[in-house]
Every structure is written in structure tokens, then in C-alpha cells.
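Of the protein chains in this complex, one is absent; all others appear in place.
Take a look at chain A:
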Amino acid sequence: MRALFLHWCRLLLLSCGYLLLNSCEQIDFSPYQVILESEQRDLNKKNLARIAALSLQPQDTLRFGLISDNQRFYNELEDVVKALNAYSAQEKRLHFVINCGDLTDFGLQEEYVWQLNRTKKLKMPYLAIIGNHDCVANGKKIYQAMYGPMDFTFEIAGSKFVVLNTNSLEFSYPVPEMEYMRQTMANSHEYRNLFVLSHVPPFDTDFNKDLKAEFAQLLRIHQVPYSIHGHQHNFSFSQPFQDGQDYLVVDTIQNRNFIVVTVVGKQVSFQKIDF
């Protein structure tokens, strides 16, 4: 009996092993698992290297696309990827695209992979900001494995971009990390433009109300052209604090539009494009 049983086990294990090695996608251990292939890891870092390789100079025109809140809208995500590629090829070249967060709805790895399999068809570098839905369950760990740190900065064509995690409700410690924001913005005079990007805008009820005044003040002091956000599933361009500071909120792709920002020296403008 023992020999027979072992024979069964061996057969089963061999067949499982074979399947496992050949089609990992069809083997799920848990909806909350965090197991990524190496080509699915550190994507912001890899794309920042691609952006740096563009070697744009301060006198060059910089143009980038903005999308947000793709969540469970995979049909629209496929369409926006096509629309961005077409815009970049036929209208004006986009140097990169940034997603302002909520890449997933439930924070599951399979959702992260579904959106990745679609956004990797973008012809230009693509950066992703963490949204509140991306934090749910093991989502933070998946974001960190797939994209990297939740707060990061980069520079291109004389402009600096400060990307912050502002999903205050999802963390047990105060978020956004104000010390990081202060430090990274301190040398703003060295750049022609300083952009701040995050998922939850500071005037939203989901933003930490104790930190909102300082956040807004920092933007004002450093003369940020636009503070760029998502989360509200509605496009808006406004000065919610009546302090002369512009806030650009990118619509969900479900409403079928994206933003193109053009930077020429200190001249910054944007266009909302329907697809």
C-alpha cells in the first residue's frame, strides 16, 4: 500500500511541478499572495532610468500625459493606452505618462498584473503613484514590490517632480510624510519648475486634516505650477484654498479623458483630451 501511495504522490507532484514551472499564471495560492516575476518588479525605477536616458535639457520642451483611477475599468484602460500611443505618435510626443493612483480596486496582485499587462503596451515610460485602493489588504507590499517606494522624486528637463503617498486613511502613522516633502522641496530654486503629485488631493476629506495646511503652504512657498492629483473621479482645475495655488485633479479613465501637460521653460500649460 505504501508503495502504491508513494507512486500516486509522485505522479501528482510531478504533474503539479510540471504545470507550476510552465504556467505560474494559472496557479494561485491566495488572492493576497505577493509573488512577482523579475520583469514585474521595481518598475518605477526601471522607467525612471528610461526617462533619464531621454537626456532632455532645460531648454527642451517637456510633455507628459496624466491618467488616474483605472481601478476596475480594464476596457477603458486598453482604450486609453491606445489613445496615448496614438497621441504621442500623431500629435505631439509624450516623454512619459504618470498614473495618479488607484491602479487596482481591491489591492490584489492579479489586478496589479492585469493593469500592468495593459499599461506595458505604452510606447513611452510609465510611472505609477499609489492610491488608497492599492493599499488594501497586501496591496502596499505589492505596490512596493512592483513599482517601488511610495514617495519618490525625479528630475527631467530642468523640472523636478515630487511624488507623495497621501493616502492618509490607509496608514497607522501620519501620511503624507511631511519631513520627506520638506526635504525634497528645499532645493526648489535649482529647478525651473517643481511639480508635486499624489493620489488624494489635500482639500479632499480623505486627506489628513492636521497636515493639509502645511501641505498647501509648502506648495505655495515653492511656487509649484500645478499640484497634481486623482482620487475624485472628476476633472477639476481650481484654487480650492483661494491662495493663488492651482490644483489639477485628473479624471478617472472611466470618464474617458486624459491630460497632457506641456512645459516650455517656466511656461506650463495643460490640455484635457477625450478618447
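Rule of thumb we're sticking to: a contact is a pair of C-beta atoms (placed from the backbone, for glycine too) under 8 Å apart; a residue touches a chain by one contact, two chains touch by 3 or more; residues count from 1.
Operating definition for what follows: contacts and distances are computed from a predicted model.
Only one of "Nucleoside-binding protein", "Outer membrane protein beta-barrel domain-containing protein", "NADH-quinone oxidoreductase subunit F" or "ABC transporter permease" fits the UniProt record of the hidden chain, and that name is "Outer membrane protein beta-barrel domain-containing protein".
Screening A:61, A:85 or A:138 for touch with the missing chain picks out A:138. Contact with the omitted chain, checked across A:56, A:84 or A:108, is made by A:108. When the whole complex is considered, the residue among A:33, A:188 or A:236 that touches the unshown chain is A:33. Touching residues on chain A toward the chain that is not drawn are 1-2, 4-6, 8-13, 15-17, 19-21, 26-36, 38, 72-75, 77-78, 105-106, 108, 110-111, 114, 118, 133, 136-138, 141-142, 145, 169, 205-206.
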